[in-house]
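Only one protein chain is missing from this complex, and each of the others stays in its spot.
Let's look at chain A:
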Amino acid sequence: MALDKNQIAKRIAKELKHNYYVNLGIGIPTLVANYIPEGIDVEFQSENGILGMGPFPFEGDEDADLINAGKQTITTLPGASFFDSAFSFGMIRGQHVDLTILGAMEVAENGDIANWKIPGKMVKGMGGAMDLVASAENIIVAMMHVNKAGESKILKKCTLPLTGVGCVKKVVTELAVLEVTPHGFKLLERAPGVTVEHIIASTEADLIIEGDIPEMVMD
């Protein structure tokens, strides 16, 4: 069975390590905060100027002056701090943030990522994504393996305008966990019940497959 969005987030949460500072993008990445493994302390950074971001507020406790980069109302946790946008991207460019998790429209086997524009159709802007992908040492992409038409978004070469070049390290989709190596995508894990053949058929890029590919452990 292919994973749903919450399960993708849950699988990515297993990549969190103790004492990591983590930046979560909009969409599936935001859900990762719900699945922090037990015994692991992490602090979430949101690029609009907060470290130590907490969960959504209880109804009635919303504060217009307290939002995340997705413009959602949030709370702070003990130890939280606020700072301005230039400072925020200073800590991102300065590689003080350990892990960036973001969404994508396409990724390529050389680690290129596209997620901000479809020429002539949709332009939302890159927001902080270009700064994040150009700066972060460790980038995990959360995305769907294929689009609604069933076409692969895991490509030999991106077709959409790029957000960053050669930066993606790992991709988690509803079907698989892929690592970006100097030789292309390596298949690390498959979703429970999903066959290697199904993943190959859903992937435009070539896959490096070594030995038996284990199923993701979801609990």
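Just so it is clear, a residue touches a chain if its C-beta (ideal position, glycine included) is under 8 Å from a C-beta of that chain, and two chains touch if they have at least 3 such contacts; residues count from 1.
Just so it is clear, contacts and distances are computed from a predicted model.
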Options "Cell division ATP-binding protein FtsE", "Phosphonate ABC transporter, permease protein PhnE", "NADH-quinone oxidoreductase subunit J" or "CoA transferase subunit A": UniProt name of the undisplayed chain:
"CoA transferase subunit A"
Out of A:18, A:71 or A:183, the sole contact with the unshown chain comes from A:71
Residues on chain A that touch the omitted chain in the whole complex?
46-50, 55-74, 82-86, 88-89, 92-93, 112, 120, 122-131, 134-135, 161-166
